[in-house]
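What follows is a set of notes on a single structure, which appears directly below.
Removed from the display is one protein chain of the complex; every other protein chain stays in position.
Chain IDs A and B follow the sequence of writing; residue 1 opens each chain.
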Amino acid sequence: MYVKVENLDFKYTSDEEVLYDITFTMNEGEVVAILGSSGSGKSTLLRLLSGLEIPNQGSIVIDEKTLCSAEHFVECERRSVGMVFQDYALFPHMTVAKNIAFGLKGITKEAKSNRVDEMLKLVNMEEKKHVYPHELSGGQQQRIALARALAPSPSILLLDEPFSNLDADLKLKIRQELRLIMKTTQMTAIFVTHDYDDAAEIADRIVYLENGHIVHEEVPKKH
Amino acid sequence: MIFGRRLKNSINLFSVVSVIAGMLIIVPMLNILVELFSPASDTWRHIQTHLLRGYIVNTLLLIGFVAVFSASIGLFTAYVVTRFDFKGRRLLSWLLILPLAVPSYIAAYTYADMLSYTGTFSRALRAIGLRHGINIMTLPGAVFIFVMTLYPYVYMMVKSALEKQSASFTENARLLGASKFRSFFTIVLPLLRPALVAGTLLVVLETLNDYGVVAYFNVRVFSFAIFDAWERLGDISAAIRLSAVLMVIVFAIIFLERFLRGKRRYTLHVKNRPILRKPLVGLNRYLLPGSLWLIMLFAFFIPLFQLFYYARLTYRHVLDISFIYLVINSLTLAITATFLTILIALMIANFNRGRQSAFKRGLLKVTNLGYAIPGAVIAIAVIVFFIDIDHALYPLYRLFNPDTGRLVLTTSFAMLTFAFVLRFMAIGYNSIEAAYDKVGEKFTEAAYSLNHSKVSTLIRVDLPLIKSGLISAAIIVFIDIIKELPLTLILRPTNYDTLASRVFRYAREEMLQESAVPSLFLIAISTLLIYILTHQKKKGVRIHVRKS
Partner (left out) sequence: MKKMILGLSVFTMMLVLAACQLGTGDGGKSITVYSERHYDTDQLLFDMFEDETGIEVRVIDGNADQLINRLDSEGPDTQADVLIIADAGRLHRAKAMDLLQAVHSDVLNENIPANYRDADAMWFGLTKRARVLVYHPDRVDPSDLSTYEALTGPAWEGRVVTRTSTNIYNQSLMASFIEIMGEEAAKDFAAGLVDSFARTPSGNDRDQAKYVVEGGADVAIMNTYYIGRMLNSSDPFEQEVAETVGVFFPNQETTGTHVNVSAAGVTKHASNVEGAIKFIEFLSSETAQGLFSSANYEYPVNERVEMDALLKEWGAFVAQDINLSVLGEHSYRAAIIMDEVGWE
């Protein structure tokens, strides 16, 4: 098993969003959708996987590395987990190229530049290399956020409500693009959404989350 | 016809007030600026050969060090207060603004006195057989005084920016493998740039405008030079030339910053997820709060204790019934001028919303000019301007009172009020604009679409929305006015004393002990206002609306 999550419990000190006994596994290259209404705890699950929150108990193992267990916790900057935030959070003071290069470390300048170009090509945004995020549309920002998350070749990619900020017709286009990118990169990915169509379109498997519990899993019928 | 309609559309209360305000500010300045085109005098040549180099070097050194240190201290204090949790955090988060209540000149007199031979500090050291070699009446000493009394501008701006900075950016940086250290220097700090620059710029402008500290310490910078050329050398046109050079320096600094910024922006619409404060651990539990208290000690408590000590020695013969008038004068003056400043700034801010044009941008530059021009120069400009107005209005005055003197406005407190409005418009305007920026234009447009007039929208929709921004703008302007010196001294009407002018009078007569009581009153009033500013109840529902 590539991803192994066992008995994950979490409770915010103030918030009501909680998770109880979350257990699931994933194969390498698999794309899983977590489907749930708002407040179901799906975003919190991503934050736990990425290391932004510390679970009360349970363990997370990705690619044979234990990221989190009773006696062990790997800080988020050492996890090699890529994440695309719901609001993209592109660094506003950096150009597109600088944003994408931010996560590339320990390689030569030239290699960095090649990797940036490669990523831009992947998301089809070569011409926007030197512009600032405020000059991009919402869909473009999302693509750059995706490129930025993929650039350091993370072991897993997390996407938080990737389509929530997009117009309906744009959403369809991006959804297809995203699926294509997932397949070309062979990325293991988890994305959370509240929309069944999104989940069915992209995911190999759908996990239903309700009030902090996993209630159901299914393999969507492919169109 | 189309042009006519457009013109009619653009004429309203806001545009009219804005244009009139712009004219009122530019006209007095023109009187002064024409001096620049008169041929250079011998005095100017003398200044050029013997003094100018020193003025420029000293000014750059002074503002350079003041900028670096106040930016560092402001950033450090704001960061500790917003990112960490510790005992006394809430208290410190508003105490750290208090040094703003201590006018720089009072801090300078107080510190110089404490470190002088008869001062508290020197005596305490002598009692245990020690001597200190500190001479505060130097350029580094002036840097210390300005940093300690002005860093709160940076602190306030950076603190509010840090509170608004979304956690998304730093979380993203860390997920991309950046250490805390790297994410601070590549993400947190650069995103604070606008706030840091705005705060530091205020500090620099206040420093450039100060006369009390540099005159007493004999630090030869531009504000000193302007007075010196005017008074000792008796050459007002040389003084104006010097202030023109100063204005060039100021604009060069502002321009350079804008240029370096390029197309970069520092905000992007993201979900505002506040960053949770972390509890302090280990040695930092004592070190960080301790350093904040240390700053408070030097910037506020030490001068305050010294003033209390002197007040105890002198209050018997200083504090009399006339003191009530000093307080009343200071308050009425500051309240009136603050109210007018804010009102006009509000009109201009309203005028400037919506579609931008070259005319609007130009007007804005003009109305912000007052803050960059030294107080003494504004004073000359205002006197000349008011005499002209009085001459024009003289026939009108005679209708009311046939025996009236010609100079009615010039001898009234309208002149001083006007000068304050001119001088502090920039501060008022910028805070209001920032408040409007936060709200966006959606609500205003919604109100217009519901057939509310501009004024009705302003009162019923905009004002409640920007109320807290408005109050903080008013309080900052008020504190600036109540401690202001050169304008007050030069332009006040006869027998009109304020707390600040009384402090200065005693200090000039080398009676520092006697100046303690009015100084304390001044600090108390400002302290009270800062307390109100920081303890406003946040009421009303917050609704998130996306800014377009």
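The rule is simple: a contact is a pair of C-beta atoms (placed from the backbone, for glycine too) under 8 Å apart; a residue touches a chain by one contact, two chains touch by 3 or more.
Computed from a predicted structure; not experimentally measured.
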Requested in this report: Specify the shown partners of the omitted chain in the complete complex.
Outcome: B
Query raised in the report: Of the listed residues B:T110, B:T410, B:S472 or B:T527, which contacts the missing chain in the full complex?
Result: B:T410
Report summary line: Sole touch to the unshown chain from B:L340, B:L363, B:A435 or B:L533: residue B:L340
**Report entry** Contacting the left-out chain in the complete assembly, out of B:N218, B:S357, B:S453 or B:Q536
**Finding:** B:N218
Report task. Taking the full complex into account, find the residue in B:L92, B:I236, B:I373 or B:V503 that is in contact with the omitted chain. Result -> B:I236
**Report entry** For subunit B, the residues touching the chain missing from this view
**Finding:** 46, 50-51, 112, 116-118, 122-123, 135, 137-138, 215-218, 220, 224, 228, 230-234, 236, 310, 313-314, 317, 332, 336, 339-340, 379-380, 383-384, 387, 390, 401, 403-414, 417, 459, 463-464, 467, 489-490, 492-496, 505, 508-511, 513-514
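Just so we're on the same page, only the chains that are shown with their structure count from here on.
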Report summary line: Note: subunit B sits from subunit A at a C-alpha centroid distance in Å of 46
Query raised in the report: Where on subunit B does subunit A make contact in their complex?
Result: 166, 168-169, 171-179, 186-187, 190-191, 193, 263-271
Report summary line: subunit A residues touching subunit B in their complex are 50-52, 75-83, 85-93, 102-103, 105, 132-135, 148-149, 152
